[in-house]
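The structure appears right after this line, and notes come after that.
With one protein chain withheld, the remaining protein chains of the complex are depicted in position.
This part shows subunit A:
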Amino acid sequence: MVMKSSVEDDDVGWGLGVPEKMRNNANWVDITHDFKEACKELSLGELLHDKLFGLFEAMSAIEMMDPKMDAGMIGNQVNRKVLSFEQAVKDGSIRVRDLSLPELIGIMDTCFCCLITWLEGHSLAQTVFTCLYVHNPDLIEDPALKAFALGILKVCDIAREKVNKAAVFEEEDFQAMTYGFKMANNVTDLRVTGMLKDVEEELQRRVKSTRSRQGEQRNPGVELEHQQWIALFSRIKFTRLLLTALIAFTKKETSSVSEAQKLMQQAADLLPALHSSIEHGIQYQNDTTKGDQPIMMGFEPLVNQRLLPPTFPRYAKILKREEMVNYFSKLIDRIKTVCEVINTTNLHGILDFFCEFSEQSPCVLSRSLLQTTFLIDNKKVFGTQPMQDMIKDALRYFVSPPVLSSKCCLHNNHQAKDYIDSFVTHCSRPFCSLIQIHGHNRARQRDKLGHILEEFATLQDEAEKVDAALHSLLMKLEPQRQHLACLGTWILYHNLRIMIQYLLSGFELELYSMHEYYYIYWYLSEFLYAWLMSTLSRADSSQVAEERLLEEQQKGRSSKKTKKKKKGQGARPLSREITMSQAYQNMCAGMYKTMIALDMDRKVRKPQFELDSEQVRYEHRFAPFNSVVTPPPVHYIQFKEMSDLKKYSPPPKSADLYMAASKHFQQAKLILENVPTPDPEVNRILKVAKPNIVVMKLLAGGHKETKVLPEFDFSAHKYFPVVRII
């Protein structure tokens, strides 16, 4: 019997409040014969039912004795007896002491695999809790196994808590239900790490006592034992480090994040030892007398079958031991990356960090750790800075609004302060939501980005009003300064970022058909990136204006200072972003023209059914943009007008368009090759731009004879394909 805790808020409808009479006290009368006879009087296909119960309800009933739907059936299909931990201990089929080293190693490795399988989205009942030992570690007498079982429970408990708190998961990411299992909550975290440390030290003594000595001849039996002690020691230490790192993440101080990073590195250092010793662990036992599937000692896959909800049974395939170390290695890398976030201090930098981290499609645990590290207890950024302050800093960095400058008279003006404070407060929630959105898995993220545009449209509205109010205030006090569109520019920038991310992620998620590429890329290059460029340059001018004003104010104080400022003028803060946007815009323009040209040459497969409408598809793709005011959405008719090639005389032919596309890719290549410190993203785009320059030239030169349709290869860059013609 699994030990259930008394209060479990996870349990959903688990037979609580079942009327007593349902069980066994009622006086049951057998009516089998009469019932069956009566049924024979019904017509073929006739259903006899209450008027409130119909086919719709009937359809959702689970069919018993169908293995796809009846999770309880499988217990009857196996030849072995499915025992609980306590039952197995009593009847001697499981040992809690005197376990051999290979047995311990095998059990621990299988447990690790179960843990990983759980983290990858399966239920606890079908993974970690198929290990009987974790049902009740108090009954375990072997100290290593006992400490290990408690360690695993604690790891699960903390992981679960983190994932729940961060709230960046959906049902496909993670199963949080604990089915009433006790997660070692009668022992403190510290006690468990202490137990693991004690075992570790004892094991270290064993390792030392079996090591080879100089001049002695090596006994192979002792050598094997030595290797096995090392194997066990490494596993216990790994568990302790993993647990301690997770515990560090639960602390509120940012210093504990650095501690976690160090612990994770130490854990990574143990991985080679883990990998090379997997072979020492016992394997799954094939009990040929009973003819069932092989079972691992100490594990019973069906022990929790009756706890599973009555949905159709989901069989959790436990990870293979050979893949265990590889997974841990990647998980540790992700967690170490997460720890880096505390080194970024400005909001835009943090947003970029979250976006980049998300791009590698990280696991739910690492995503959750990132969220909870950023907003500790959802109040302050890294536990220290209020969101409002970060927003003000972001505004200063991006657009230098006079109202936030200490050199501006508005800084001490009560009314101005009220305006800006209220605006910044209203910005907090949408930006926190935006950061949370970037913590979801890629598919859900796209959907949520579409929805948050509504909130940002409201912010945009408010920004314009506050700008206008501040501007009129400023005109009265400092006529040479202006406060037009400062806040508005900043919000617009974020709006555009979201819209661009929304459209680009459609390529990553393979949502668009080939015949849609042209309008998606058009919207990006001719519209969104164009707006983004002008927004960035407006922000830049605003910064320059503010800097010039400060220089003038400081004139006469020290000529050295002004000289320094002129030197620093070289790399403007937004220049990299402007450069990258230019590159992206050219890539999109190149793709857009390529697609139009391919279409002219009848190389794009289009849908050919009677009720087809490109307008409907287009409107659907850009539907989330309808709530945005600036930039105003481009409707289909407008798009058709704006992109109509007939307005040129003579209208371009496909060869002209291929050449134009080639030039765009060329331009992108030039821009990117001049980027001072190229990051991996720059190189990825170049891997696409370079071949496309060539392909477009070929197509322009009349490579049209082939009837084979072009292929789009997104393997180098998930947003921009290399066009391949065979």
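Keep in mind that, in the parts below, a contact is a pair of C-beta atoms (placed from the backbone, for glycine too) under 8 Å apart; a residue touches a chain by one contact, two chains touch by 3 or more; residues count from 1.
Here is the rule we use: contacts and distances are computed from a predicted model.
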item	value
Which of "V-type proton ATPase subunit a", "Probable cytosolic iron-sulfur protein assembly protein CIAO1", "N-alpha-acetyltransferase 38, NatC auxiliary subunit" or "Beta-hexosaminidase" matches, in UniProt, the chain that is not displayed	"N-alpha-acetyltransferase 38, NatC auxiliary subunit"
Omitted-chain contact residue, chosen from A:51, A:213 or A:620	A:51
Absent-chain interface as seen on subunit A, which is shown	13-15, 18, 21-24, 26-51, 53-55, 57-58, 60-65, 72-73, 75-76, 306-307, 310
